[in-house]
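Input: a single structure, listed below in structure tokens.
With one protein chain removed, the remaining protein chains of the complex are shown where they sit.
By written order: A and B. Residues from 1 in each chain.
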Amino acid sequence: MAGYDVNGATVEHDEEGYLTDIGQWTKDVADVIAKAENIDMTDEHWEVVNFLRDYYDEYQIAPAVRILVKEMTKKYGKEKGDQKALYALFPYGPAKQACKIAGLPKPTGCI
Amino acid sequence: MSTLHTVNKSAYERNALKSCLDHALPGDAILLIEDGVLAARKGGSIAPALTAAKASCKIYALGPDLAARGIVAGQVLEGIETVDYAGFVDLAAGASRVCAWL
Partner (left out) sequence: MSDEQAKKKFFYLNRKAPYGTIYALESLEVVLIGAAFEQDVSLAFVDDGVFQLMDNQDAAGTGMKGFSKIYRALGDYEVRKLYVEKESLETRGLSIEDLMPITYEDENEDYAEKPSIILVGKSELAKIIADQDVVMSF
């Protein structure tokens, strides 16, 4: 099994890089995954990642992109809840890539 | 406008057929397939319910599934029409929607 090297420990992931055990997620793990995705985590990135983790905690699923956009708009305003802005932060897809960094499974309906 | 209902579970093991009969509207068609065809045999305790449903719905059973289970022509409840796979397709094509009772 492939894994991320986080401070000397190995955190397992699947063939696409999603964590095998969501319980192993820490902020350090997120930084390592982000690095592997060529993303420098800024406050804006963390806002999305934290939002996804809260959503998952409440509903046991990662939201689809359009739900993420809608809910981010409601919570942080139009500027943050913007599809373009989200793709600028996570070029390979906000739901897909941000979910990976957030330690969540790949969102349902995301191919 | 009508619905084709399919039932594929034995009425003696599950309530799929009963639930189907409870939700079928007059003019709907009901097709028994797989273990659903077991209800089509004469003399079973479910027969009166099917006979009653015949007054408002058309009831069919899939021939190959009857044959596979040893239910021969004379043993099928009167008024239940036996169809082949092509007949199944015709029923589905003729209905506005298909509702499966699993």
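As a convention for this text, a residue touches a chain if its C-beta (ideal position, glycine included) is under 8 Å from a C-beta of that chain, and two chains touch if they have at least 3 such contacts.
Note that the coordinates shown come from a computational prediction; the quantities given were computed from them, not determined experimentally.
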### Task
Return the single residue from A:Val6, A:Met41 or A:Ile67 that touches the missing chain.
A:Ile67
#### Entry: Touch list for chain B against the chain that is not drawn
1, 3, 15-16, 19, 22-25, 28, 96-102
### Task
By the contact definition given up top, give the residues of chain A that touch the hidden chain.
58-61, 63-64, 66-67, 70-71, 74, 108-109
